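I'd like to ask you about the structure that follows.
Right after this comes chain A.
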Amino acid sequence: MAVESLISVVLALVLAPLFLGVINRVKAIFAGRTGQPLLQTYYDLAKLLRKGAVYSRTTTWVFRAGPTVALAATLAALVVMPLGGTPALVSFPGDLVLFAYLLGLGRFFTVVAALDTGSSFEGMGASREVQFAAVAEPALLLGLAALAVRTHSLSLSGIFAGPAGSVTLQAWIQMGPIVLLVGGAFLIVFLAENARIPVDDPNTHLELTMIHEVMVLDHSGPDFAFIQYGGALKHWVLGALVVGCLLPVHPASALWAPAVSVAEMLTLAVVVGIIESVMARLRLVSVPHLLAGALTLSVVALVLVIY
Partner candidate 1 sequence: MNAWTDAIVVLVALTNLALLGSSRLSVCIRVVAIQGIFFGLAAVLLRAEPLTMDLGLVALASVVMKGIVFPALLLRTARNVNIRREVEPFVGFTTSLFIGLGLLGIALWIGSQLPSAANPTGSLVIPLALFTVMVGLFTIASRKKAISQVLGYLTMENGIFAFGVTVVGGIPVLVELGVLMDVFVAVFVMCIATWHISREFDHIDVDQLNALKG
Partner candidate 2 sequence: MLLCLFAAGVLVLSGLAALVTSGKPRLSVVVGSTGAGVGCVLAIIPAVRTLVLGGTETLRGAWNMPWGSFYLELDGLSAFFLVVICLVSGVASVYGAGYLAAWRGRKALGPVCFFYNVLVASMMTVVLARNGLLFLVAWEVMSLSSFFLVTFESERPGVREAGWTYLVATHLGTAFLLALFALLGQGAGSLDFDNFATFGKSAPHLAGLAFILAVVGFGTKAGFIPLHVWLPEAHPAAPSHVSAVMSGVMIKTGIYGLIRFILFLGPPPMWWGVALVAIGLTSGVLGVLFALAQHDLKRLLAYHSVENIGIITLGLGVGVIGISGGSATIAVLGFAGALLHVLNHALFKGLLFLGTGSVLHATHTGEIDHLGGLLRRMPWTGMTFLVGCVAIVGLPPLNGFVSEFLIYFGAFKGVGTSGPLTVVACLGVIGGLALIGGLAAACFAKAFGIVFLGEPRSVHAQEARESRHLGMLSAMVILAVACVLFGLLGPLTVAGATPAIARAAGLDGATTAAALAPAVTSLSGVILVAGILLIAAGSLLLLRFLLLKGRTVTEAGTWDCGYARPTVRMQYTASSFAQPLTTLFRMFLRTHRTIHMPDELFPKEAAVSTETPDAFRRKVYQPVFRFVLTQLERVRQIQHGHLQLYVLYIAVALLILLLWKMR
Partner candidate 3 sequence: MDAGLLIWFQVVVPVLVGAACLLMQSPRTVLASVAGGSVVMAASAAGAAWAVHALGPIHAVGEWFLLDALSAYHLVLLEIVFCLSSFYAWRYFGHEQEAGHFDLRIARRFGALWFGAAASMTLVLVSNNLGILWVSVEATTLLTAFLICLHVTPSSLEAMWKYLIMCSVGVAFAFIGTLLVGASAGPARLSGSDALLWTRLSAAAGNLDPTLLKMGFIFLLVGYGTKAGLAPMHGWLPDAHSQAPAPVSAVFSGFLLNSALYCIMRYVPIVESGTGHVGWALDILTVFGLVSILIAAGFIVFQRDAKRLLAYSSVEHMGIIALGLGLGGFGTFAAMFHAANHSICKSVGFFSAGRLGQMYGTHDITKMKGVLRTAPVWGGGFFVSLLALIGVAPFAIFMSEFQILRTALDTGSIVALVLFLAGTSIVFVGALRHAVSVAWEPPDVHIEPEHAGVLDYVLVVLPLAALLALGLYLPDFVSGTFAQAARVIGGAP
């Protein structure tokens, strides 16, 4: 395994919270506010890690295990995710399936943990989460399938960092439309999975339309820290997919790869910030339509790939 991949992973682990900071800062600028400090997420995490915890009497070990498993799953997903045009730490044919299912694992435990509280709010959030995920997952996998066919590789690293045929700037020129479509699909999936506008609003609290936030109402202390950090990391991991398609920069020398990846991610953060500033959150009923749109993009991409 290459050292630069390791560096990129480490950078990802370190800088993931910054991603949220950037988004918030961009939104603040658009809103003409000063906004919270760029490192606010770090402060939150530090504070939470220093706290004790309060648990509902209803809950069981499942509630306590949920955040840990979710974070662990995200970490594992990060391991197979190529960053900055360099192969991932671990890569093998078919790891894209594993990637998708690892995210599924994290989601499953988050949902179950939410149901453990017996609160109707968290039940509601859980129910919505699984609903949207059920539609998002085919979009993700079919998009990956399109890329896999186009690049004749069954591994994420082969697709985004492989030697030949993989998504690079040069290749982008040839297979532009496909990558554009898949990238669009991934962007939607990214927004949905990370509970961003227009699917969900991470800043609102206790609003009936929330999905992700409402699931973690009862968590506190280190557990909540895990959740926050896991969320940030999930941004980074899924973000890597998006930029892998839309900004497939492959540095001349692999040593630049970590820097490139960070730069790409921060760009994505800015874009997300802009999206959040200029768009309103969709009505819940129309969220599935948005995700179906992502699915359509993937399918169209596939059609283009095959013919």
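Here is the rule we use: a residue touches a chain if its C-beta (ideal position, glycine included) is under 8 Å from a C-beta of that chain, and two chains touch if they have at least 3 such contacts; residues count from 1.
How were these picked? Simply put, all candidates are chains of the complex that A comes from, given by their letters.
Since this is a predicted model, take the numbers as computed values, not measurements.
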This complex places chain A in touch with one candidate of 1, 2 or 3, number 2
Of all residues in chain A, those that touch candidate 2 in their complex: 49, 51-60, 62, 64-65, 68-69, 71-73, 75-76, 79-80, 90-95, 97-98, 100-102, 104-105, 107-108, 111-112, 115-121, 123-124, 126-128, 130-131, 133-138, 140-142, 145, 148-149, 152, 154, 206, 217-218, 221-223, 226, 288, 299, 302, 306
